[in-house]
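Structure first, then comments.
A protein chain is absent from this complex, but the other protein chains hold their places.
Our next item is subunit A:
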Amino acid sequence: MTRLAGFVLRRAAGALITLFAISVIVYVVFYVTPGNVAQITCGPRCSPAQVHQVAEQLHLHDPLYERYWHFLQGLVVGQDYSTGTSVEHCPAPCLGLSYQSDQQVTRLILTKLPVSLSLVFGAMVLWLVLGVGTGVLSAWRRGRLTERLLTGITLAGVATPVFVIGLVLMIVVCGELELLPFPQYVAFTDDPEQWAWNLLLPWFSLALIEAAAFARLTRAAMLETLAEDHIRTFRAYGVGERSVIGRHALRGAFAPVIALNANNFGGAVGGAVLTETLFGLPGIGQELVHAVNVVDLPVVVGMVLVIGFFVVIANAVADVLYAVADRRVVLT
């Protein structure tokens, strides 16, 4: 286990380095662009005086590495912004100010993040249960009608856009059958029960699409494992098919499922725009699209960093799970 602890530490250090690299790249890509960065950041309706102030606050007159250093400082220890008359403190992790919406980017993101995480976590549980379950079932019933049906359904799932599934669900469940009210985001901290009821449809529409990929992956990995020699061993020793499938073959699907899940989780935090838009969930994805449309540079940079953070963390967690699941993984 000490070997594993060392591995976790090394992997965490690796994640930090990756995050650092992402911050450099994002910073350079967005703030070292041709054109008047201060003007762009401030927005089209800014006066020259305001633009000048923004340039001061972003340290645009300093050399590049110093500008980046200020940016990093804000992230790690926080930063004070002087607006001429007063000083605004932006606590760490400070992602800067959005001049267009007159808000601190970190606060803006913190209002959106719970929505996105609620959506993605719930959907993840669903897509894992549905996807892996369907995969196991179709591997078990391979060659039979059940499997062909499931294969057809998952194929349709992969091919259907989320807004189609979401719309159909909404029209049928909320409109026709009136089983649920039309979803409206309620914070978990306000009312956990309403939170869950309102997120049920978004969870399902996001999960159904993702589940299809997991079902196909699980099925493929299990069929591959089922063809291996050790499966033959257990069959030849009279071990029942339920145990062969559920214990030995499923274990082989573990690693690929973990890897895919890390990717999809990280991606969905910022990428579930369609689901968020369709169900009116004020999440990260929607906000990012908005920020890009109005060219709110600090918000875009902040969002990209936060999304990058989740992708990196999800992958680091996946690597550790992977090592715990398969002892043959060389821990370096």
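Brief remarks follow.
Note that in this section contacts are C-beta pairs under 8 Å (C-beta built on N, C-alpha and C of every residue); 3 or more make two chains touch, one makes a residue touch a chain; residues count from 1.
Convention: contacts and distances are computed from a predicted model.
The listed options are "Cytochrome c-type biogenesis protein CcmF", "ABC transporter ATP-binding protein", "Transglutaminase domain-containing protein" or "NADH-quinone oxidoreductase subunit N", and the UniProt record of the chain not shown names that protein "ABC transporter ATP-binding protein".
Across A:239, A:259, A:294 or A:321, the residue that sits in touch with the chain not pictured is A:239.
Subunit A residues in contact with the hidden partner, per the touch definition given at the top, are 228-230, 232-240, 243, 247-248, 251-252, 254, 325-328.
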